[in-house]
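Note that this complex is displayed minus one protein chain, with the remaining chains in position.
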Amino acid sequence: MTGNVTVPSGKEKNPTGSVMVIGGGISGMQSALDLANAGIKVHLVESSPAIGGKMAQLDKTFPTNDCSMCIVSPKLVEVGRHRNIELFTHSEVRDVRGDAGNFSATIVSHARYVDVQACTGCGLCELVCPVTQISTFPEPLAEGEKKRKLRAKEKRILKKSFKPQVVSVHKWTFSVDEEACSKCGGCFKACLHDAVKWEKKSVARIDQEKCTGCGACLAACPEKFQAITVENAPEIEKSLGAAIHTRSELLKKEFAGKEGLDCVRCGLCVITCQKVMKIGALKMTAEGIEAGIDICQVCGACVSVCPVNFLEIDQVTNKSPRPLLNTFNEGLNNRKPINIHYPQAVPRVPVIDEESCVHLNTGACGTCASICGVGAIHYDHKQIETEIEVGSVIFSPGIEAFDARLRGEFGYGSYKNVVTSIEFERLLSASGPTSGTVTRPGDNKHPRKVAWIQCVGSRDHSCDRDYCSSVCCMYATKEAFIAKEHDSSIEPTIFYIDMRSFGKNFDEYVTRAKEHDIKFVRAMVSRIFEDPVTGDLELRYVDEAGNKQIEIFEMVVLSVGLQVPQTVKQLAGRLDIELDRYGFAQTSGYTPLATSRPGIFVSGAVNGPKDIPETVCEASAAAEAASAALAGARGSLIIHETLPEEKVFTEDDELRIGVFICHCGTNIASVVDVDAVTEYAKTLPGVVYAEHPLYTCSQDSQERMREIIEEHNLNRVVTSACSPSTHEPLFQSTLQQAGLNKYFFDMANIRDQCSWVHPNDPELATEKSKRLTRMAVANATAGEPLDELEFTVDSRLLVVGGGVAGMTAAVEAARQGFGVYLVEREPRLGGQLLNLQRSAEGGRFEEFLFDLEKQIAGDERIRVFLSSEVVDQSGFVGSFESEIVMPTGATRTLKHGAILVATGAEENRPELHDLGVLDTVMTQTDFEAALEQGGEPDWAHFRVAMLQCAGSRDEDHLAYCSRVCCNHAVRNALRMKEVFPEAHIDVLYRDMRCYGLGEIDYRAARRAGINFIRFDPEKNPPVINTEETGLEITVNDPSIRMQVRLRPDLLVLSTGMKARETEELASMLRVPRNDAGFFIEAHAKLRPVDLPSEGLFMAGTAHGPKSSSETIVQAQAAVARATTLLSKQSLTMSGVVSKVDPTNCAVCLTCVRACPYGVPFINDQHAAEINPALCQGCGICVAECPAKVISIGRFDDRNIRAKIESYSAV
Amino acid sequence: MDNACISPGERNQKFLKKLKARNVDVHACYQCGRCSSGCPIGDFFDLNVMEVVRLAAYGQEERLLNSHTIWLCAACETCGTRCPNDIEIPVLMDVLRELALRKGVKPAEPRIPAFHGSFLGSISRWGRAWEIGMIANYKVKSGDLMGDMKLGMDMFLKGKLKLLPHSIEGKAEIREIFSGKGKEYDR
Partner (left out) sequence: MKLSYYPGCSLEGTALDYDQSVREICEKLDIDLVDIPDWNCCGASSAHMTDHEVGMRLPMRNLLLAYEAGHDILVPCAACFQRLKAADKTLRENPGFWDIGVYDPAFDILHISSFLADSDTGAKISSKVSKALDGLKIACYYGCLSLRNPRITDAPNWEMPDNLERIVTAVGASPVAWSHRTECCSGSLTMARPDIAEKLVEDITVAAKRAGADALVTDCPMCQANVESRQQLGTEEKGLPVFFATELIAAAMSGTYPVKQQKSHLVSAAVLTDVMAETAMRKEGAV
């Protein structure tokens, strides 16, 4: 039932212990990691040249304003270097044959023309490639036809007012090869400085005195003779193209800062066109350059080699140029045909674009291959087909943004200063086309007034996008927020219909935005008028008071919705899985991840629009669903890591420290002078090596770090980069791979602590970076190798709470092959679902629960304890011990390796509007139950009023949005109309938050005649009179600006959800809860079901209000996360733990009292002892011990002292 | 506008049925206000477009038939075209005007129906529009005798106005069409 059970047909066959994951976005990456870390081999297929997906394109993420790239890049790296994840980038899945458990698939990898293994990602090829346009290549030669020189019919002289200023700096030496010379005199005619001496029937000679080095002779000498030789040209030994690039760069430096220069007659354009591109459309003349505009192939090479910007692309041709746009930057800037997808790309290996590369089309150029130091470029690459065997498939190809041209009234595509939200993300991004400065594309002006228009391609029946895209309200708020952060003069306004900030802490985020003067206007704009002169944009709207407003903005951002790309729909067709009319996968609320084809599971926005945390949840859940059926084959196809023997150093070994100062793109380097810091680091005692990578965490940098450690035989490593909490483990594992103890490492955070907090004081920020680096070096010097305790893992799972989350988790964990203890406080399983009636699709929860209970009862791996509670908990990740009290009063101790908290939530029942006093007032849950019973006989013509947010989003009751109430109300209202068509229903709401596909029901409800009246608790609260004699509600309906009086027979309150009482449990498990009593996840974006403490996970409404199917997803996700742990034989403990030196212990018991975890005890040797496995490494005992006999790993006094001393040392 | 209190209880069901018959799904509205903000004539309205749609959903026929808006609407179809819920607002306006005339509600903008009347009168008589006749008739009906006199003359002098009507063969059919027999609402 749950867990997307898929019985492999071919039962006799054993399932294959591998999974194919389609799509390398955050969803695919998370699935891949959870699978690979649980002993399942993964084939990850990504159609673009690198993994990362949409998240890599985003600047910051809501509601924490974390840098998207900063939090995703560790995952990129982990996937990139994972032994059990095989990456297929620039690849497509052709087909999937066979059945669940034993699929075979064909993967087509398109020709990349660059060898992924050999390439170091240095990016030099991209630098030297002279092509900037999509060329119009000359007709290919027919069979046997031999190449004839192209002759221009249309010519144009390019010149400035004055004559060319002939310059011969860095000039090459040209001479005539007497053997080869055909005595034709071409060079003689071409030379404009009469430096070529020639008479009829004699070999030409070049007078070096007169020669200016323009190379007209070289260009003129016929291909078949090639009698002109070039010398004194750096890089010429590589290729002419390489030499041209080198000289061009030298000249560019020469002329840097000099504007509007005339042609300097360096000849590079002419030589490039003739000798590199083999076109010969350009020729030097006395007054300038003659362009054969009809034969020009519009590759742009001449323009990019010109050192003085004398040439312009539209001047040299009669065709209209087609610039090659950077798709990763949403076409906001240009790129070369050979291109690395983005700076942190994994793999950081370029792809050559077949459409625009000159060599691939005409055989000319070939400059990139000539300069590649490792010979990684192979123009003869063909596409490769790979056959793989997998047990399951995860379909997570992701989504695209709505094409805003379909809403022509906003002028996207014609009005330059109207951009889409994803384009705006790139404009905000430090690695984007404007390096994070907000400018408008029309004229690069800094916009002051910027407007966001919501629901462009969402909630729009007129263009078949009936659904809500779920993320736009929040990302628009975030973009406005960040824009203002980048440039405080920006005045953002967001035009919206309903503010759908339904997620955990989302409302707080919006409130914060309002405090930062971000204006929210509840009105839709009908069209945008562009001022043809200024490029400013006029928006007209009717405000809430009903007055027409006209407002001018300098830039407008269209909050485009999410949609399933055509290519994905086709892929789904090839995989034979069913999609709904919008292209989202067909799934059911009980098996939210199972597609119509057994063994293929879906995850991410292609399973309905959703944000990053929900996608990460689904990704883990899909991994669980996909691997459950393969549990038998776990570990059968994976490779185990073998670390090199750890090097041992003695006191008298010379100190050899390597320091890596990170640019973090522009995050650090834009403020901190990383060169200076690097140079400074080299001067520090013990430092033998220092460098400054663009992204120290990127895969290639990490590879390089490993090589450097070995090459320079380092015994300490320091990085000055970002936050240790996110990146230290990555760097440490690199140390281990280089045979160093991972504690021979320290890290200075010069991003958060320098560039981010002192953006306006580069000098001091740089000074501070030097100091922090110095301190880190000192600490590394003081560092000692620590060994890590290894211990075996108990593979059983304790599930606390027997609601739908706990029950699902139990069933799934059992299918994964683990023993489960399921502890429920109540006498029966089911939790809150027992009080609810039907799922979104209309299925009866009763039957669903019955089914679940049957599975639980039928599985001997699951032990259920009803009317029981966890009263004590001890142990540590991998081997916990929990004590439970059973109904008999007897206690019992359970041993297990992980804990899953699924304590759930319940309906809130506030004392509002005589709820519980009058039987004409009830909650949605009561109402649903009553309806399920067929209602009352007199309901046929009933008037029902529903009040949304009754005690929600209200400081006096529940401060938060309960997320489910709007959909619940809509479903109940529809059901009422279904049973009693004559009944009348009014719904009083603040914002209808029918996110995702819920919007479709909302529309259905409106069309069924259910009336929705918006109210504002401050501006126009409804006046509600509840009497025995009857109910009366008076409210101002802003849509008609009139009072509306309702006399309902029934008042139904949407009261929201409140967390169950878990205070004791929380303190017992030492895990945090928020003010509302919901558990706080380890990371709001990327670890949504992990609790901060090792080995603890959570699922369902214990984390926050959510629907039953979202709960099922979380349960499966939590099991997936637990499986990465329970599936291991053994774990290793952190080396950073407290250690008592018994000899000087005074047995004062200070540590015993001080430890918040109750770890220290007095052993039979009458000394304090600390079990390293239990110690959390907080260091309190170390600080408290009066005798100073407790030490803790790398945070010892000597470390701290070393740091402090080096701080003050100058 | 006045602050009288309305109640969904008093919906005019007959009116709502008529809208249904013309596929005007006023209930589909989710109150985004695009229709109001895009209306070129909105500045002259007493009820903005969304108010018309929502009042229709509340079955407030009378309020609507007495409004200026229904007459000032120029049938430019901007609202209906941009409505994300595909509500046929222009048809709603047609229905409201037609009902107002059939029920003999005194129009808030008398000149406009007067114009329509004159125009249709000329068609029902000749089968095609005859501008001079129509204009004359309108001036009498609306009492706006002097307005646009100069413009009229200019047009006349530029030969844009024919002296005599062009009358078609099938006048009988046209009369039949105007006879009001077999009106869809009565079917």
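Note that the chains are named A and B in the order they appear, and that numbering of residues resets to 1 at the start of each chain.
Methods note: a contact is a pair of C-beta atoms (placed from the backbone, for glycine too) under 8 Å apart; a residue touches a chain by one contact, two chains touch by 3 or more.
As the structure is a computational prediction, the values presented were derived from the model and not from experiment.
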Legend entry - Displayed partners of the chain not shown (whole complex): A, B
Legend entry - Touching residue (missing chain; options A:F137, A:F529, A:Y582 or A:F942): A:F529
Inset, instruction - For chain A, enumerate the residues touching the unshown chain of the complex. - result: 405, 407-409, 411, 413-414, 527-533, 538
Inset, instruction - Considering the whole complex rather than only what is displayed, give the residues of chain B touching the chain that is not shown. - result: 22, 40-41, 43-44, 72, 74-78, 80-81, 86, 90, 93-95, 97-98, 101, 109, 111-116, 119-120, 123, 127-131, 135, 138, 142, 144, 147-148, 151, 154-155, 158-162, 166, 168-170, 173-174, 177-178, 180, 182-184
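Going forward, only the chains that are shown with their structure count from here on.
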Inset, instruction - Could you tell me the distance, in whole angstrom, between the mean C-alpha positions of chain A and chain B? - result: 54
Inset, instruction - Could you pull out which chain A residues touch chain B in their complex? - result: 409, 455, 459-462, 497, 523-527, 540-542, 546, 548, 943, 984, 986, 992, 1002-1003, 1006-1012, 1014, 1034, 1037-1047
Inset, instruction - Sort out for me which residues of chain B touch chain A in the complex. - result: 1, 3-9, 25, 27-39, 42-43, 48, 50-51, 54-55, 57-58, 78, 82-86
